[in-house]
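All protein chains but one are shown at their positions in the complex.
Chain IDs A and B follow the sequence of writing; residue 1 opens each chain.
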Amino acid sequence: MSEEPILSVKGISKSFGGLKALMDVSFDVQRGEVFGIIGPNGSGKTTIINCITGFISTLAGQVYFKGKEITGWKPHKIADAGIARTFQIMRPYYSLPAYKNLIIPLWSPRARKTGGWRGGGKHGDRDTVAVDILEEIGFERDSRVPYKLSSTLPTGYQKRLELARCMALRPEIIFCDEVFSGLSMSEIAGMLPLIEKMRDEGITLIMVEHRLRELFRVATRVMALNFGEKITEGEPSFVIEDKRVREAYLGTEEV
Amino acid sequence: MEMMRKERIDRGLKVRTEGLYAISSYREILYLMGPRLLLIVGVMALPFIFELAPYWKRVINIMFVYALLALSFDFLANYVGLVCLGGAFLTGVGGYFSAIYNVYLSFPTYLAIPCATITGAAFCTLCLIPCLPLRGVYFAIVTLMYPLLFTRIIEALDILGGTNGITGVDGFANQYVEHYIIILVVIGFLFGMRRFVNQDIGLVLRGVKDNDQSVRASGIDVTRMKILAVFVASLIGCFGGAYMAHLYMWAGISLFALDFSIIPIASVVIGGGGTLVGALIGSFILVPLSEILRAFGTFRIVIYCIILTGFIVFKSEGLMIFMQRKYHQFERWVKV
Partner (left out) sequence: MHIIIYGIINSITLSLVSLGFTLVYSISRVPNFAHGALYILSGYLVWLFINKFAGFPYPFAIIAAIGLTAVVGALIYRFILIRIRGMEISEIIATYAIGLAILEGLRWGGLRGGTFTLPTFMAGSVNLFDVSVDYQRLIIVGVGILTFVSLYVFTRYTKIGLALRGIAQDERAAMMLGINSDMTAIVSLAIGSALSGFAAVLLLPLGNIVVETGYNVLIFAIAVCVIGGLGSWGGTIVASFVIGFAQILTEAFISTHYQMVVALLAIIVTLLVKPSGIFGKQKELEERV
C-alpha cells in the first residue's frame, strides 16, 4: 500500500532518571487497521502511549499524525486532533452518574466540530445521546444502570465506559491501554464485539495488550517490545513464532 | 441476643419525585418546593424580623456577604477541586475597585458595584492564572498569600489611601435597598450556581475535579476551564467586597482581613461541603456567633480555627448533608 500511514512514530526515546524506558522505538500504523503492541511487564507499552498522546515528554523522536508533526503537543490538543486513549487505571468521574460521564467528551470542541458520536456533539440534548451511546456499548437501557454513580459500576462496565468516552469524540485513532485486563471471560466476550464494531466504523485501533489470545483475534499487525526496545513487528502468527518474543515472555532456555 | 443495624431507605416521596417527569400531587410539589420556599421566604423576611434590633440588621448584611464568600469557596473547592484559602483577596479587590470607581472616577454606586464586580474578577483571575496549570497545592499557597501580600504592599507604598483607606464612598439610597440588594444577589447566585453546576459546562468542571487527565484526554483544555471557574468564583467574591465598600462608605485594608478567608471555609465545612446551600447555612450560624464572641477580641479567630481543624480532621459531613439525609430518607432498626 502506498497510502500514507495515519500514524508514524520515529525514534521515540524516553528515560525516567536513570531508567531507559524507551529506546529508539519506531513504527507506522495504517488507517483502519488494528495494531497490537505486546511485551512483558515493564517493556514500555504504557509509556509509549503516554509519549504519543502527549502526557509525557519525550527525550527524542517525532510523532506524525496524518502527515503532520504532533510531537510535544499538549494532551488536549492531540485529543482534539483525533487521537483518543483509554487509561489503564480506571478512573471514571466518581461523583457523576454513568451517563453524565459522557457529557464531558460530548461537550468538547472536537465533538462539537465533528458532531460527536450519533450527533451528540451538537448543542442540545446531550443527555439523551449519552444514554443512547451507553445502550450501544451494552448498558441495559431501561434499567438503572446508566444512572448509577460511576463509582459503583462493576469493572466490565467501567471499561466499556472508558471506550465510550473515547468514541464520543469521534476519533480517528483510539489507543486501548489493556482494555481486556481484569475482565472475566464473559466480560471479554462482551468487549470483543465492541472492538470489532469500532474497527468496522473505520476507527484505527492501537491496542496495548497482555492477553494475547483475545488480541490476536482482532489484530491485523502486532509489534513486540522488550525493555523499551522494539524487537519485532508483523502479522500475529509471525510474531508469536519469533524466538525473541518467546524469550521475552518466557525467558531463555539457558540454565 | 439480637443484633440490630440501622437501615436507611429513601422515602417514597423522594423516589416518586426523583424523575420529575410527572408530579401528580400537591404533596409532591410541596415536598420539592418546600425547603426552597422556606429558604427564600425566610431570608427575605429577615430584615423585618430584626426591625427592633438595628445593630443586628447591620450584622445580617455582613452575614450575607460571608454567605457569598462561602458559596464561592464551596464551588471552587468541592466542584472544581481548587481550594481557595484567600477569600479576603476577592473582597479586598472588589472593595477597592468599587471605591476607586466611585471616588476617583465619580461613578454612582449602582454603576460602581457592577463594574467593580466584573473588572475586579478579571483582575483576580489574572493574578491567579500563573498557578492554574500547576498542582492544587500551588493554588492554595498563592491564594493564601495574596491577601497578606496586598495588605502589606498597600501599607508600605502608602497607595490607595494607605492605612487610612479610601474615604468618602457613597452609600445606598436607603436601608431597604441595603438589605435587599445583598439578599437578592445571594439568592440569585445560590440558585444560579446550582443550575450552573448541573449544566453541561458545570459537569466538565466537576470532571476536572474528579479526574483532570481524563478531561484532557477528551480534548478539553483544563487550564481554560479552571480560568473560567476562578472567574465565576471571583465574580461572587468581588461583588461582596464592592457591596461592603458602599455599606461602610469606606474601603480600607480591613477588606483583606483574615476573617474573610477563614470564616467562609469554616462555614462550608460546618454547613456541609458540596451542597452550596450548606455554605449559606454555615454562615448563618457562624457570623452571628462571631458577633456574640466579639467581646473576646481576636480570640474568636482561635475558636474558628479550632472548630475548623476539628472538622477537617474528624471529617464530619456537615449539617446540610445531615439534614438532607433526614429529609430524603428514613431510618429504622432492622434485625441482622
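Quick note on the criterion: contacts are C-beta pairs under 8 Å (C-beta built on N, C-alpha and C of every residue); 3 or more make two chains touch, one makes a residue touch a chain.
Note that the structure is a prediction, hence the values are computed from the model and not measured.
Visitor: Using the document's definition of touch, tell me which of B:176, B:296 or B:333 contacts the absent chain.
Guide: The one listed residue touching the chain not shown is B:296.
Visitor: Any idea which of B:140, B:201, B:289 or B:321 touches the chain not displayed?
Guide: Only one of B:140, B:201, B:289 or B:321 touches the chain omitted from view, namely B:140.
Visitor: Decide which residue listed in B:43, B:131 or B:320 touches the omitted chain of the complex.
Guide: B:131
Visitor: Determine and list the subunit B residues touching the chain excluded from the picture.
Guide: 77, 83, 85, 130-131, 133-138, 140-142, 144-145, 148-149, 152-153, 156-158, 213, 258, 262, 265, 296-299, 301-302, 304-306, 308-309, 312-314
The definition used in the following text is that only the chains that are shown with their structure count from here on.
Visitor: Any idea how many Å lie between the Cα centroids of subunit A and subunit B?
Guide: Once rounded, the distance between the two centres reads 41 Å.
Visitor: Residue numbers of subunit B touching subunit A in their complex, please.
Guide: On the subunit B side, the touching residues are 200-201, 203-204, 206-207, 209-211, 213-222.
Visitor: Per the contact definition, I'd like the list of subunit A residues that touch subunit B in the complex.
Guide: Checking each residue of subunit A against subunit B gives 53, 55, 74-76, 79-80, 84-85, 87, 91-96, 100-101, 103-111, 126, 165-166, 168-169.
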